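Of the protein chains in this complex, one is absent; all others appear in place.
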Amino acid sequence: MSDTRVARQQDAMLVRINDLHYARGTRKILKGINIDIPRGKITTIMGPSGCGKTTLLRLIGGQLRPSQGGVTIADQNVHALNNTDLYQLRKRMGMLFQSGALFTHLSVFENVAFPLREHTNLSESLIRALVLMKLQAVGLRGARRLMPAELSGGMARRVALARAIALDPMIMMYDEPFTGQDPITVGVIMQLIRLLNDSLGMTSIIVSHDVQEVCAISDRLYMISDGYVVGEGGPDQLKQSDSGWVRQFMNALPDGPVPFHYPAPSYAQDLLQGLD
Amino acid sequence: MQTSRTVEILVGIFIALGMAAFFMLAMKVSNITAFAETDTYRLQARFDNIGGLKERSPVRIGGVRIGRVESINYDDEQLEAIVNLRINSQHKRIPDDSAASIYTAGLLGEQYISLEPGGSEEFYADGDTIDETQSAFVLERMVGKFLIQEAENSERR
Partner (left out) sequence: MLDWLQNIGQAGLRVFQRLGHATLFMLQILVSIPVLFRHPRLLIHELYSVGVLSLAIIVISGLTVGMVLGLQMYNTLVDFGTEDSLGPVVALSLVRELGPVLTALLFSGRAGSALTAEIGLMKATDQLSVMEMMAVDPLKRVVVPRYMAGVISMPLLAAMFSAVGILGSYMVGVGMLGVDDGAFWSQMQDKVMLDEDVLNGVIKSIVFGMAASWIAVFEGYDAVPTTEGVSRATTRTVVHTAFAVLGLDFVLTAIMFGDQ
């Protein structure tokens, strides 16, 4: 028994998502998703806006409950854990929100120090050293006295990243890390994700729809559309995929399996009909 | 989480002001001595008519407040009102032939019980009953009597 456990611990897959269903109200968002996320690698989940990517991250983090199926992290079923165990697990997970979600009433320094103060009893000088290390890693040690309102969008995201890695998590989740950033910031964040993943031995999960950036840094990609996984593999594999979905997405074609037009009656008929 | 010293000081001042307000409500606005129930003793008085006397009405001797009305009941058999008084313990030397009357402060003011000290050497003790009482002065009754008298007088003339 214990031997099999050890064997499973050595499993190359840190996170396993099995037949995951999720519905918000009557709207089904995820309709049976199977994803395996390898340890120590960068895995990206791609898909068009509103396809449930952020929802998927929240399901992995245990903030939402699936209607069917489950998520297993390091052999633990996330949704079967009690509150205490879930919180223990979350201490080993970091998440970078799309908005950064910095605490607006705390300075940059205090934002990064927050998880350390909450979960450790380290002395003030040690906390200071750790915070400065994390800020140095994202290049913002000099900005530690600023308030979140004084930061640019890219800086805020880097501070949020420093905060997310404050407790040296084993899994790092990034929600749309490149969206709405200038090219320089995108480059900086890409480099940071790669660097943190390799130097700290983390497992990274990125959710994004920025094809170019993601293909450049990911080891493995999954494509979600309409609640299903429609493509998976390495960047090159996906680029050569013959699936219509994948090709439309990877090559940014305006029309294809995902229609350009919102469902409507025929154009001519609509024009002739007059007023509603 | 840094809480600056100023914030702590301001909160301290806030709590202190609140306490000061409570203190003022207790000492200056209300009568804290009336609250100390342990330092009182009971007397009872029976009246034919208590007029507008209420619970908590004052009890005075020579105009000085020495206690208050604790409760008012009606005795169905004797057909009298029973008024229980609480007198502050520092006023122990009330002669046991003192009389109780119900008076009105001013023409329309509140009603209170006034004790008129007698000449006895003995004093009232806890639980005693005041025998000699004079009922409330009821304005309507006086006016009624006056009118009847006037009518009788004018008839005789």
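We just call them A and B in the order they show up, numbering each chain from 1.
The criterion applied here is as follows: contacts are C-beta pairs under 8 Å (C-beta built on N, C-alpha and C of every residue); 3 or more make two chains touch, one makes a residue touch a chain.
Only a predicted model underlies this, so the values are computations on that prediction, with no experimental measurement involved.
Touch, as defined at the top, links the missing chain to these shown chains in the whole complex: A, B.
The chain omitted from view is touched by exactly one of A:Ser99, A:Ser152 or A:Gln191, namely A:Ser99.
Which of A:Lys91, A:Arg128, A:Arg194 or A:Lys239 touches the hidden chain is settled by the complete complex: it is A:Lys91. Touching the omitted chain from chain B are residues 1, 3, 7-8, 10-11, 13-15, 17-22, 24-26, 28-32, 34-35, 55-56, 58, 65, 106-109. Seen from chain A, the chain kept out of the figure touches residues 58, 61, 63, 87-88, 90-91, 93-95, 97-99, 101-104, 114-115, 118-119, 160, 167.
We take it that only the chains that are shown with their structure count from here on.
Separation between the centroids of chain A and chain B, computed from CA atoms only, is 76 Å.
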